[in-house]
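One chain of protein is taken out of this complex; the other chains stay put.
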Amino acid sequence: MKKLLERIGNVDRRIIFILMALAVIVPLALELTMEMPVGEGPSYDLYEYVEDLPADSRVLMSFDYDPSTKPELQPMARALVTHMMSNDVNIVAMALWPQGATLGQTILSSVSDSLGTEQYQDWVNLGYKTGGQVLIVRLGSSLEAAFPTDLEEVPYGEIPMLSDISTLRDFDLVITLSAGDPGIPAWVMIASDRFGVPVGGGCTAVSAPQFYPYLQEREGERPQMEGLLGGLRGAADYETLIERPGLAAAGMSAQSIAHLVIMVFIVIGNITFFATGRKKRTKGGGR
Amino acid sequence: MRLYVPLAITFIAGMIMILEFFIPHQPFPTLGDGVKDWYTIVASSAIFLGVLNLLRVHLKKIARRRKHWRYSPVTIIGFLSMFITGVAWGVTEETPFYYLFNEMVVPMGATMFSLLAFFVASAAFRAFRASNWRASLLLASAFLVMLGRVPIGDIIWRWIPGAAESSHPYLVSEIAEWIMQVPNMAGQRAILIGAAMGVVATSLRMIFGIERSYLGGGD
Amino acid sequence: MKIRTFSAMIPAVLLIAAAVAAQPVTVENLEAQDSPDDAGGAVELLWSLSEGTDFPDSITVLRRAPDGSMELVGTKPGVSTGHVDTGLENGREYGYLVRVHRGGEVAAEHGPVSAVPAAQWLHSKRWGMLLILIVLAGFILYFIEQGKKGKELYIRQIAGLAAVDDAVGRATEMGRPVLYVPGIMDMDNIQTIASMVILGRVAARTAKFGSPLLVPVSKSVVLSVSQEVVKEAYLEAGRPDAYQSDNIFYLTDDQFGYAAGVDGIMVRERPAAIFLLGTFYAESLILAETGRSVGAIQIAGTAMPSQLPFFIAACDYTLIGEELFAASAYLSREPKLLGSLKGQDVAKLFFIAVIVLGVLAFTLGDLWEPANEVAGFIRSLTRVE
Partner (left out) sequence: MTTGILGIWAGALLTLCLYSFLYRDNPFYRFAEHLFVGMSAGYWAVYTIFYVLKPNWWDKLVGAGDADPNMLWIIPGVLALLMLLRVVPKLAVYSRLPLALIVGGGAGLQLVTFFQTNGLKQVENTIIPLTGGGTVGFVNNLILVSGVVCGLVYFFFSKAHKGFTGGMASTGITILMVAFGASFGYTVMARISLLIGQTQFLLFEWLPTIPRVLGL
């Protein structure tokens, strides 16, 4: 028995890779679907806030991510833009990460074509600027100073929907899709805490736990963040809430199987570790 | 000149950004806006500096035939292909730049990081040990969150007879949400506060010229 | 999910609005004031709306021009309760009228009210934060000065450092090398600087016990600094001959290339002790896993929140976030590190006191009413808008 565990203990990494690949490919290929109710939580809070926005209210949407986190954040962007455009909420898009400008443009133009919304009337993409948090503070005094033109070099003054928007305070909500820094912390610090503009957003699952303190609501106080979509699960929640299941919801079954496989690996790993007596003198390093 | 002028600039720029928060009266808003506009311009030239460095490293690699030098031309060609198409035809939709970005850069970027799923899997098998009470508590909490964040957690719970009709039909995801909203929030908040004080102390040392390592170590 | 923070629920009195709804809504207690906390040039008009649901079509704001005529400066929806008029001159008085429009004609007119825009020198809601910041900055700079004057600044024993000494001791018993990985960022990163200090400590021990010390780096500046630190440690230990500069070498700048290179060294050299101290990103997994598979005792330390869980699960001991900086301050006795650490401790003490007192006061508030005022005051100390 010990011999067997010994051999399992140092199995070749590539076998583990193959098992992992199968754990993802099989559920996707079989198009396995799993019923996933959306309970109370940050995803629902964001949906509720966006749903309550009256028509023609103005949202600043910042695409602060790059291709490396596209699989998690692009479905969120698509779901949010679809939801807002169908409630004809005006979207002013921008980006704190250079590649976010183009990724955002892809979503905005494809959703606006399908829903028939008008560029420069219902949405505009101001593109990317350097500066991160420093740029956001600059938006507090003047949007035009930071974005003299939009992505297609149309001057700020000639864009009809921006005629009555001059600073960050003129927005009813800021939505940031953030893969790291600059991202959610910068927007919460400046837009929410300094200028009092409500902030909501989505982030990769890696950084979601760190933003829960911002979500706490105190009696009669505005929370630092109105809602948060955490990782692919957050995107799937939002897709379910707006009844447009997309890539994220389809991925949930594969996500489930892969999680089980990882947990089984950890259990087996620990069994072989303890069983083969390789229990080294490990100091817990702390009471 | 080599030391005291940069330290003076750091002090002035730092104090303007601090005072602008507390003093709404002119001239601070205008000074603040000035620092921010200049910051954007200088920061973008810093990014461009990174690009220059990358090209310099690869050109030197080719010149000196260093290890893997055969791949350096690929980086340079990649750079030129994006740069020239971007300059010549712009970056909006239907331009070659947009096409190259969407069809090549995006899939490569997404794939690069998806490799990590495999490394997590092999680390799960060979590295994550409940060897002390800290690690065991961490792994237990991780299991509950991983089960609760995906549909399978509740599906397994509802296989238990009577679970679906009980007061908690979706117990596993409720537990996961509770872990996120209470212990996780408390722990993350303690870390946030500690780290915030670290940032305050480090920023103070930089503005008052006590910390000079950012100047390239030249004391 | 909204956590109702469970303060005493004021029983919600249901307003029966039906009787009042019939009367049309009008503007009440209109007033004008300089808009606070700004650089001047703006007047704020505030009004409340009477009870009811029959809102006017719109509410317009008019300003008296120098020649006495009334100039339209703002059209607001029927539900709004205020308007900010900007682009004014500081110090000049401005008069205003507010008109309620219903069915295309003026239903009512209110005013005149007037105000003088002015600029404020100190933001009225932020002076509390300024005070606390000045006190804390004072403490930090004070402790740094004390440190410079050579005064003894006490810092508690860091458990991680005992683990460092054990690990090096164990490596020398088994006569196998020690591997030190200082992270993948450059010297402008605080975590790398802290890592260099601990490298000096490890080098001092390997110099004394004579076991080989391998230091693969991923940045050229880190290479030169590491060589300096290790050479100095070997000199101090009186073993300049044992110092081999080619044990400290540059691998590559590339994240995954560096991880693969270090893995190769782990498998070939089979070190008994591995140190992973500094800034790590996703490659932390690859390093910790191979280290575990070669059976080495692993000490990790980083302030990167996303990598800490993996290090804790995969390594034998992990210096968590600030412990890495505390360890480097403890070892280097560097005044600026010790001073800022003590200053941060003062801030933490202040926060702990405020939280504990505030929570106690609020909890007592249910039994003894005035405690709520005390709690409200304590919380207002940290309130900033």
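Observations
Each chain gets a letter, A, B and C, in the order it is written, and its residues are counted from 1.
Note that in this section a contact is a pair of C-beta atoms (placed from the backbone, for glycine too) under 8 Å apart; a residue touches a chain by one contact, two chains touch by 3 or more.
Remember, predicted model here, so these are calculated numbers, not experimental data.
Across the entire complex, contacts from the unshown chain go to A, B, C. In the complete assembly, the contact with the undisplayed chain comes from A:Thr130, out of A:Ser43, A:Thr130, A:Thr176 or A:Thr240.
The chain omitted from view is touched by exactly one of C:Asp166, C:Asp186 or C:Asp345, namely C:Asp345. Contact between subunit C and the unshown chain involves residues 3-9, 129, 132-133, 154-158, 254, 256, 260, 305-306, 308-310, 312-313, 320-323, 326, 341-342, 345, 347-349, 351-352, 354-356, 358-359, 362-363, 365-366, 375, 378-379, 382-384.
Considering the complete assembly, subunit B touches the hidden chain via residues 2, 5-18, 21, 35-56, 68, 71-72, 74-83, 86-87, 91, 97, 99-120, 124, 134, 137-146, 149-150, 179-197, 199-200, 202-204, 206-207, 214-216, 218. Panel shows subunit A; residues 14, 17, 20, 24-25, 28-29, 68-72, 98-99, 101, 127-130, 133-134, 137, 146, 148-149, 151, 153, 155, 185-186, 188-190, 192-194, 204-206, 208-210, 213, 216, 218, 224, 230-233, 247, 250-251, 254-255, 258-259, 262, 286-287 of it touch the chain omitted from the view.
Everything that follows uses one rule, which is that only the chains that are shown with their structure count from here on.
By number of C-beta pairs in contact, A-B leads when B-C and A-B are compared.
One finds 21 Å separating the Cα centroids of subunit A and subunit C.
Subunit B and subunit C, compared by their mean Cα positions, are separated by 15 Å. For the pair subunit A and subunit B, the distance between mean C-alpha positions equals 14 Å. Touching of two or more other chains is recorded for residues 21, 29, 113, 120, 122, 126-129, 131-132, 134, 139, 177, 181, 191 of subunit B. In subunit A, the residues that reach two or more other chains under the touch definition are 10, 39-41, 210, 216, 280, 282-283, 285-286. Chain contact summary for the complex, subunit C toward subunit B: residues 1, 3, 37-40, 119-123, 126-127, 130, 133, 136-137, 140-141, 144, 187-188, 190, 193, 221, 225, 253, 256, 282, 285-286, 288-289, 292-293, 303, 305, 309-310, 312-314, 316, 321-322, 325, 336, 340-341, 343-344, 347-348, 351. On subunit B, the positions that touch subunit A within their shared complex are 21, 29, 32-33, 36-37, 39-40, 43-44, 47, 91-93, 98, 101-102, 105-110, 112-114, 117-118, 120-122, 124-134, 139, 143, 146-147, 149-155, 170, 173-174, 177, 180-181, 184-185, 188-189, 191-192. On subunit A, the positions that touch subunit C within their shared complex are 10, 39-42, 44-45, 193, 196, 206-207, 210, 216-219, 278, 280, 282-283, 285-286.
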